[in-house]
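Beneath this line is the structure, given in structure tokens, with notes to follow.
One protein chain is absent from this view; the other protein chains keep their places.
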Amino acid sequence: MKKLISVLFLLALVAGLTACNAALNGQAKQIVTPPQAVLADHPTLTEQEKLLPCFECHKDVTPEIYSDWYNSAHGIANVKCYQCHGTFEELTKVPAVDSCSFCHAAEMEHADTTPCWACHLTHKFTGHQK
Amino acid sequence: MSVTRRDFIKRSAALTAASYVGMNLPIGQHNVAQAVDADKWVRGTCRLCGAGCRLEMGVKNGRPVALRGVPKARTNYGYLCMKGMLFYKIMQHPDRLVKPLYREKKNQPFREVSWDQALDIAAKGFADSVKKFGSDSTAYYGSGQCQTEETYIFQKVMRGGLQTNNVEGNPRLCMASAVGGYLTSFGADEPIGGYDNIERSYCIFIIGSNMAEAHPVIFRRVMRRKLDNPDKVKIINADPRISPTSRIADMHMQFRPGTDLALMNAMAYVILEEKLYNQKFLDDYCVFRVGKDKKQVNMAAFKESLEKYTPEKAARTCGGNITAEDIRTAARWFAKSQGTLSMWCMGINQRKQGVWANNLIHNLHILTGQLCKPGADSLSMTGQPNACGGVREGGGLCHILPGHRLVKKEKLRNQVEDAWGIPRGRIPPKPGYHTMAMFQAVNEKKIRAIWINCTSPAQSLPNVTPYRKGLQSDDVFVVCTDIFPTKTTECANLILPTAFHFEKTGVYGCTERRSQITPKAVDAPGEAMPEVWIVREWALKLAKELNDPVIAKCVEPFLGKEPDCELPEAVWDEYTQKVTKGRDNDLRGATYEVLKSMDDGVQWPAPTKEFALTGGTVMKFVRGSDPMAETLAKDDKPYQFYGPAHADKKLWVWLRPYVGADEEPDAEYPLYLSTGRIIDHWHTTSMTGRVPELLRANPYSYVEINPKDAARMGVKPNDMVEIESRRGRVEMPAKVVEGPIEGMVFAYWHDMHEDRMINKVCKDAYDPGSKEPEFKICACRVRRISGPRALKPYITTLNG
Partner (left out) sequence: MPIGGFVVNAQPEFVNEVAGELSDIDDVEVYGFDEKGNIVAVIDSESSTIMEAQVKKIEGLDSVLTVGVAYLHAEDEVEKIENGELVIDNPFQNRKKH
């Protein structure tokens, strides 16, 4: 029972914190809750489309990013989009760095204060950005 | 750089918020996964392929919450693929089997029973079968995913207790031809070297392996080697299909399926013609042999046997995408590099000529002396985490006892009987049914009780339909031990829920002879129990049912042991200390204590603890690296090929002619069909299909069709097509892609949907030596049935 209460409490807290803003300013409906923030920018996908790998479309809509990735070590080694950016429901534009440390725990030792892509070219991760 | 917990949480809060709006925050995000809120990190091995990647599981409040690579491990150096990153998510999956389930007849629903009842039922089922139909009416079918302790104790009870050698496992479907190849060419099973050679190699010959998807973390090492040394290192990829592995290749040799024997004989022809062989190595260590009676011949006879395989002729045989000059170039790269490493997998092994294909790869290495030196090795990649280990070395196949001992040799049987303290003559001299014969025997009602552990033959056998019918019959009593419902639990009378990886303790041996321990980190859900406990309790009941004290004797050393840690350790100790002693896989130094202290594990042979603590034998047969090369030395040469299968202690170069596939295309079935894996899924998807991210990434099977064939058949991308062979038909969407060679289609085999299960179409012909089936080649026809159709991923549930 106590567990249930605490779960309810957490839910209510989140609901409360987001619900208050909805009321604010009447017309400002763009509530920034977790997944919707990025999804709001992403075209809606059908259930069937969600079963396609990201790059099927991104080859065409973001060809530069696709080709940076495809020709990178990540691309060659089949480290796919969702491994860093999450699947559709939990899509993030900028991944949490902890998704890097699955594999790059050792490499992360030299970067105390900056995320990998602050120095290494985004999506290519070769060499350093100017 | 110490961060308090609150700071850490605040930082996570900020980073999460920032990630939703695509903002880069200039704050330290260092080691976030490391800092993930775990109570403890437990070091073990990934179980989703044979690479042997080491990882740590984060546990919080007794639940798995995260995984991370172990940077110091000599297998993966910290890297993981997405299967490895995500597999902890299935441990708490709602589909987990948590109670023993039973039904008398296979058309009834399952009902829950207690463990005591379940083990009684299992014991009675097997005992009845023995009483009515004899010992050989019972069988065990295990898996390369079982821990060594599990395979060992199961086969001990079957052979020593029930007195049958009907002990098999799914490695027969993937590794048997490699075993045959190593034994006949080198005199000893398992590779001479290991991954360590990747970074020292100058030519890497990949054949019949899409390692970019099947072994992504090992592929990363190959890729790094190439990308870091683009001019010095040559990569040859030989495969009928252009795959993601081809992307790092200097040369892709695309041959017609089944013609690889001609291709490799032609490379040998060039090596002889251009005198690229290593005469000293041949003089010191090799002989040439031919035929069933292993007749020794000289090099001239070998050369003569290759006359049919001039590069020009072979190029024609191989189907036109390869030129004679390609073959010459490949042979030169192979022979002349400072260290050449071959790597292969199912494309070579799952063949009617699988052993011969293995032999021909080894031939190239023996001829050129590309063995036993840095960067040189003939390395068969393993598909499962403990095929190379537990099953091959632990006695998991019908013809071999633990410690690489042949069943048919009385002396070796007696060694095992003595070690177990059971009467001599207890282990029958006749090898049991190999896998395909075993399921044939189920069909023919010769086997009346079968225990299927941790694998799903009802989906994974080739030409699966008739074998499924056999398993579904009420004439055979089927016990399944597993963690999830599968196509095979659908055929079971009794389902026993088992503890998963990290829910019990045990050892896996990966591709490179490396034994690595995974200790228990979390409790298994519900009433799931470790297999070693299940076998022990079952054997005790079996002894009573059959009134046979020797069955109880088989588990006597393990009585009273706590099942999660003590019991497997006692089994491991018996196996390593008593049974591997003095054998070529001597593991006496690799105790639990030693294994637990290692970031990775121990490569056998490792006869002493001191040696095991160094990591063991990096290069077998080489003095200074392999301690047994000293103790078993027969002369003062630097390499000692002491393997048990070659009395002359030599490497054998084999004269093997080119023979094609069992079923070649014809007018009726004009295309080759081959099958394979994709990176996101493993085997039958009973595990990876239950990780939403992985299922989403490849929700169902596709068939890849060459654009020229597609144009001819009027097939457009994503059209639904029917693939039909003489055995069965399936329907799946088409991918039109420059992958398979013209005249061949390639289907992914992971899908468990009835309409898309490609193993219904595959052929069950098998290699006469290794008994491994030819999954990789059969003849089929393909027909467009409709435009794109909405498909749903499918994972089986308990009641189908």
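For clarity, chains are labelled A and B in written order, and residue numbers in each chain start from 1.
Just so it is clear, a contact is a pair of C-beta atoms (placed from the backbone, for glycine too) under 8 Å apart; a residue touches a chain by one contact, two chains touch by 3 or more.
Just so it is clear, the structure is predicted and the values come from calculations on it, not from any experiment.
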item	value
Contacting the left-out chain in the complete assembly, out of B:Met23, B:Ala301, B:Leu559 or B:Ile785	B:Met23
Missing-partner contacts on chain B, residue numbers	6, 9-10, 12-21, 23-27
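Here, only the chains that are shown with their structure count from here on.
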item	value
Distance from the mean Cα position of chain B to that of chain A, given in whole angstrom	35
Complex contact set, residues of chain A against chain B	32, 34, 37-38, 48, 50-51, 53, 73, 76-80, 82-83, 87-88, 92-99, 101-106, 108, 111-115, 117-118
Residues of chain B defined as touching chain A within the complex	1, 15-16, 18-34, 36, 67-69, 71, 77-82, 85, 212-213, 216, 219-220, 223-224, 227, 244, 247-248, 679, 692-693, 696-697, 699, 790, 793
